[in-house]
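Only one protein chain is missing from this complex, and each of the others stays in its spot.
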Amino acid sequence: MNTIALNQTFIIAAYSVTWLVLIGYAARLLRKGARVRSEYDRVARENTGAVKQ
Amino acid sequence: MYQPPPRASALFGGIAFIAVIAAQAFAIMTSPAEGDMGHLQKIMYVHVPAAWMAFISFFVVLVFSILYMVRKRENDDLIAASAAEVGAVFTGLTLALGMIWGRPAWGVWWVWDARLTSTLVLFLIFVGYLALRSFVDDQSQRARWSAAVGAFGAINVPIVYMSVKWWRTLHQPPSSPDTLDPAYTMGLRLNAIALLLVTIYFIRKRYEIARLERATEHLAESVAMGGK
Partner (left out) sequence: MAWKDDWRRVRAIARKDLTTELRAKAGFNGVASLAVTILILLGLALGPDGEALRNAAVGAVWLATLFSGVLAFNRSFQVELESGALEPLLLYPGPRWTIFAGKLLGNLVFVSLMVAVVMIVGIVLYGITIPDRWPTLLGVTALGVVGLVVLGTFYASMASRSRAREVLLPLLLFPMLVPVLLAATTASKALLGADLMHESGAWIRLLIGYDIVFLIATFIAFEHVIEA
């Protein structure tokens, strides 16, 4: 009986780690994506400005 | 003009994640308890697909590394690099899950079992590739060197697995269960497909980021040169 309870802890640990990693990496990508895109937009605006001159 | 790539569809990402939840729920609820491991084998539904995704990522690295060496197109290098990062994540996850499974199954956190050890070496190869990229500043050099290192690493993977397996066969260690009861295969396949969708989403998203960074660099250069 004890084994099954112990195993349950590890099963929960496994799935928790999995979701932590999946969501964590997704969040990292989304944050970086937003940051990189706004940086691109910023430089693009500057570029248009420079060309206008 | 250097065009940024289209946005990796957030909808696709959302569907992929829901697919994983559904596949896991299905597998957990429908798989029967196994012999003395009880429900421990349920970890297989995350551990094995993660391992498969690591291999698939590595294969993508191989293909696009060779493509870059042949075609010299920057995008090929960026796809390879994106796949390498995603592959490293899944390899790390595979190792963590392997250890979490191993602790109750074998009583220890680590054994030098053939698959676990090989996966560890695979992880190191990925890490080396990513380290190389971070230590080289010149884009063209980074791409060319990454292509060689990526291709060689990928070629070495089956050799590593074979040598580690031979290394272990004389010593009869505990190893991850190999044979699969048909009762479990459906759940495994569903989880693998769902995780594949997530992997594709990750690689596309990472690639989009890499393309945007390069696009910004190009733009900044052309601003500096006062042109278009």
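Lettered A and B in written order, each chain numbered from 1.
Convention: a residue touches a chain if its C-beta (ideal position, glycine included) is under 8 Å from a C-beta of that chain, and two chains touch if they have at least 3 such contacts.
Predicted, not measured: the structure shown is a model, and the values here were computed from it.
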item	value
Chains on display which the left-out chain touches in the complete complex	B
Touching residue (missing chain; options B:Val46, B:Val160, B:Val198 or B:Ala215)	B:Val160
Residue, one of B:Val149, B:Ala192 or B:Leu212, that touches the chain absent here	B:Val149
Residue among B:Ala16, B:Val60, B:Leu78 or B:Ile125 touching the omitted chain	B:Ile125
Hidden partner interface residues of chain B, rising order	69, 121, 124-125, 127-128, 131-132, 135-137, 140-141, 144-145, 147-149, 151-153, 155-156, 159-160, 162-164, 166-167, 170
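Criterion: only the chains that are shown with their structure count from here on.
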item	value
Partner chain A, residues of chain B touching it in the complex	4, 13, 17, 20, 24, 36-40, 42-43, 46-47, 50, 89, 92-93, 96-97, 100-101, 103-104, 198, 202, 205-206, 208-209, 212-213, 215-216, 219-220, 222-223, 226, 228
Chain A residues touching chain B - in the complex, by the definition given at the top	3-4, 6-8, 10-11, 13-15, 17-18, 21-22, 25-26, 29-30, 32-33, 36-37, 39-40, 43-44, 46-47, 50-51
